[in-house]
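A single protein chain has been removed from this complex, and every other one stays in its place.
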Amino acid sequence: MSITSDLGAEIRRNAAGIDVAGVNLSYGATHVLKDVNLKIEPGEFFAFLGPSGCGKTTLLRLIAGFNIAQTGRVMVGGQDISSLPPWKRDVGMVFQSYALWPHMSVAKNVAFGLEERKLPKVKIAARVDQALDLVNLKHLKDRKPSQLSGGQQQRVALARTIAVRPKVLLLDEPLSNLDAKMRVQVRRELRDLQQELGITTIFVTHDQEEANTICDRIAVMNDGVVQQVGTPMALYDRPANLFVANFLGTANILDGTAETAGAEFAITGGGRLPFPAKENVQPGAKLVFRPQNARIAPHDAPKAPGMTRLDGRITHVEFLGASLRYGVAIGANEVLVDVPHQAGNAPLPTGAPIAVDLDHSRALFLAA
Amino acid sequence: MTVATGFSSEKAAPAARQAVATPGQWLTIGAIVAFLALFLLIPVAMVILVAFQDPNSGAFTLVNFADFARNEMFLRSFANSLYVSAMSVVWATIFALPLAYFTTRFEFRGAAIIQTLGVIPLIMPPFAGAVAMQLFFGRNGSVNLLLGDWFGINIPFMEGLNGVIFVQSVHYFPFILINLTASLRNIDRSMEEAAQNLGCSGGRLFRRIVFPLAMPGYVAGASLVFIKVFDDLATPLLLNVKDMLAPQAYLRITSIGLKDPMGYVISVVLIVFSVLSLFIATSTMRNRDYATVQRGGGGLAKRPIGGLDLVMAWGTIGLILALVLAPHLGLLLLSFSTVWSFSVLPDGYTTAHYTRVVLESGQYIWNTLLYATIAGFIGIIIGTAISYIVLRTKVPGRQWLDYLASAALAVPGVVLGIGYLRAYYGVSLPSGQSVTSLWIIIVIALAVRRLPYALRACMAAMQQISVSLEEAAENLGANKASTIRKIMVPLMTGGILAGFVTSFATASVELSATMMLVQNTSDAPLAYGLYVFMQSPAGRGAGAALGIIAVLIVGISTYLSQLLAERDRSTRAGS
Partner (left out) sequence: MLNRRHWLHALAASVVLVGAGPAFAQAPSGKVTVVTSFSKDVTDPIKKAFEKANPGLTLEVQNRNTNAGVKFVEETRSNPQSDLFWASAPDAFEVLKGKNLLQKYDLKVKGIPAKVGSYPINDPDGFYFGFAASGYGIMWNERYLRANRIPEPKEWSDLARPVYHDHVSIASPARSGTTHLTLETILQGEGWEKGWATIKAMAGNFNTIAERSFGVPDAVNSGQVGIGIVIDFFAFSAQGAGFPVKFVYPSVTTVVPANVGIIAGAPNRAGAEAFIEFLLSPAGQEVLLEPTIRRLPVNPETYAKAPPGFPNPFKDANFQKMLHFDVDKSERRTAVVDTLFDQMITFQLADLKAVTKLMHEAEGLLAKKANPQARAALDEARKLVSAVPITESQASSDTEIVGAFRGGADAKTRQAEFERRWAAFSKENYAKAKAKAEEAVKLAR
């Protein structure tokens, strides 16, 4: 994708931060958004991530002006747009269904927003070409949307939105209607485009991999509440709660109780490990660790320092290519442990008694 | 391509449909063709055959059509019919658009009531409606008497071609309203939101996005209005406008003693031209893609409206409703009046007409309900079947089913009635009675005459359903029949209901075919009773009372079905 400089320059100049403060929204008795506060930096590629029904699309539509909050405000570029109707917000949105108008050609679709802005005809034509060029679809400008593939429709929808040079770009599950291979390709294109244009972008998705791979920062949402905001890596490594830990990647979660005056965590069913000194662990917190943060060792192997050993039995093995994932029954619990795979190594048999060593420094204690 | 919005077109129809049609579909086609042949094609053919015979020798000839083309009056009539039909579409659109748009796009209190009131003009009982309109808008109607008193002017609302346009657009605009509303409700809301997001709103949004997307419904409605006005004879005749085609045909056919083929020639012209305009309407819609339904996904966006906008919206709606419901108000007044002659309001009021009607005409009311309901059901069953075959199968020549069924629109009721008698009077029941004396024949005539309405509504509804929804069902193991039953019919509910309501409502007040076919007064429908009343000075009030009862019956049923539709939509939206 190439970019013509003035488009990028204008969008970059326009790039605006988004500030959502104290937003509450309910439909009747259903409280859909609960006290949402977010600050998105100019030029940032930001994701709303969460399971379906978590309120992420509602929040996105709120920013676009299609939903009205009961309390709170939305600022774009320092301007309060809460009371503006959608058509005055200058906030570009790409719909999940693309919402390409079937009665207009590709070029007409892209020209639409420009015509609404009463640009001179010549300028519109130039900008349509430019936008279509940006998504490599200039040769299809006279087609009707129904004559395009899904990926092409998606790109037209994007071009249509970009063409008006909005202050921010909202993408509502833009990849959900594409097949797996296209999804990987398009998400990279999206990222490149965003980088080139420097446009503030919000990307709504339920797929953590999508969010991780292309976004600068992610807001994880559940049940109408923003659970945590941070870079993908920070969220993965330091999830704020069990929901985030579980939603981003795989996590082992074990119950237990604090013992010895709060110095140690006793895992229900055996094993204990020290609480980290500096962290303030909530009462009722659970032990959380990633499959790759534990090791599998024979029963009789010596225990390394800084590790806690749990005895168990292998219940199943999954071959993931780069690693083997063992399911190990420990008392009533089952934990997953990843072991890097090297050619020639045979997997351990199921049913074999085994020890799981937990690395204290990587263990997390999270409240529910 | 697996696009959920289903931008799929007929051309993109799946390769899975390699077979032209399943045995079940062939059977359905056979049944429809047989029905149409028996109750439309053969009877009509037996009547219009005369158009192709030399009036003197009886030999086959086209000279009658040459006579038609050479006659200044016929050509003038033809041009007038075209002009009146086109202008009626324009005015009907002006009436229907605001009502449809406001009630579907805004959180509007009383949308169901507005929708219902908007349908009522369609139920203008024969004779009674025109009498009532004359009383209000006529040369010496209430409005002109007042205008004359106040300003010394007289506005010829009801004179000449403009009068016909006025009455017709008031009468038939619900066709556009009903179909446009169904269509508007089927537009995925993201289509509009995308436009708003790009800076478009208000009237421009409507003009550039909403209206074009609602085209299938609009074209369906507008073509109905066009053809209906083109073929309608009652209104021009009651306004004493004779230089239009349909009245000419009627006058020719029903004049005594004239052995004259021109009436049938004009009928043929009417039928051919109606089919032609339908053909044009459908072919402009074909090859265009309007499947925007993603039920359960987008759904309908109703925007809040308030302040000045609300006042203006209500003002517009109020004005339109006042205008289009004036005939019914006039009818209501007439039904309670003692004498109403050359005065703004009746001389006095009485309930005696209702007493008379209830005592004398209970049977008519019951018959009407029964006939119109059955006719409506026949209409939507055949309408859905034809829509499916035309839109979803590859049977060669399937469009002709559509054209054939729609041609019924253009067949004057008198022609159909005479055709039935001519074709089936000789067929006797074991009792020696003729088949045509059974009341079910009246029902079939009504069903055939109203089939085009149901068909257009079903077509529009099905056009907006993405093929992928059906494919999903078939993929999950549903066969064609259960896909239709479980997926398409529920999704088409709005459209089918619209079709049913139109057929039911208009069948309730249909007269022209019934006139020929009623053989026992106890089998006669309400419109017939009304006609009988309206033929005498003392019967005017009673006829109006019967008309009001007809309007009430149809109005209440329409309102109930609106409520049903609304509930149906809200359960769907809630999922």
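In this document, chain identifiers A and B correspond to the written order of the chains, with residue numbering beginning at 1 in each.
Convention: contacts are C-beta pairs under 8 Å (C-beta built on N, C-alpha and C of every residue); 3 or more make two chains touch, one makes a residue touch a chain.
A quick note: this is a predicted structure, and the numbers were derived from the prediction, not measured.
K.L.:
Given the contact rule set out at the top, which of the displayed chains would the hidden chain touch in the full complex?
P.N.:
So, taking every chain into account, the missing one touches B.
K.L.:
Write down which of B:283, B:338, B:355 or B:479 is the residue touching the left-out chain.
P.N.:
The missing chain is touched by B:338.
K.L.:
Taking the entire complex into account, which one of B:38, B:147 or B:251 touches the absent chain?
P.N.:
Touching the chain that is not displayed is residue B:251.
K.L.:
Can you say which of B:41, B:63 or B:489 touches the chain missing from this structure?
P.N.:
B:63
K.L.:
Just to verify: which one of B:140, B:201 or B:373 makes contact with the chain not shown?
P.N.:
Counting the whole complex, the residue in contact with the absent chain is B:140.
K.L.:
Decide which residue listed in B:71, B:201 or B:399 touches the omitted chain of the complex.
P.N.:
Result: among the candidates, B:71 touches the missing chain.
K.L.:
For a quick check of understanding: of B:218, B:354 or B:439, which residue touches the chain that isn't displayed?
P.N.:
Only one listed residue reaches the unshown chain, and that is B:439.
K.L.:
In the full complex, which bits of chain B touch the chain not displayed? Write them out.
P.N.:
With respect to the unshown chain, the touching residues of chain B are 54-58, 63-64, 67-68, 70-73, 131, 134-135, 138-141, 237-238, 240, 242-243, 247, 251, 254-262, 338-343, 360, 367, 414, 418, 421-422, 425-426, 428, 431-434, 437-439, 515-516, 518-523, 528, 531-540.
Note that only the chains that are shown with their structure count from here on.
K.L.:
Starting from the mean Cα coordinates of chain A and chain B, work out the distance between those two points in Å.
P.N.:
53
K.L.:
Along chain A, where are the residues that touch chain B in the complex?
P.N.:
64-66, 68, 85-93, 95-104, 112-113, 116-117, 144-146, 148-150, 153, 157, 160-161, 164, 177, 179
K.L.:
What does chain B use to touch chain A in their complex?
P.N.:
Within the complex, chain B touches chain A at residues 1-5, 7-9, 12, 188, 190-191, 193-201, 204-205, 208-209, 212-213, 215, 288-292, 294, 297-298, 301, 304.
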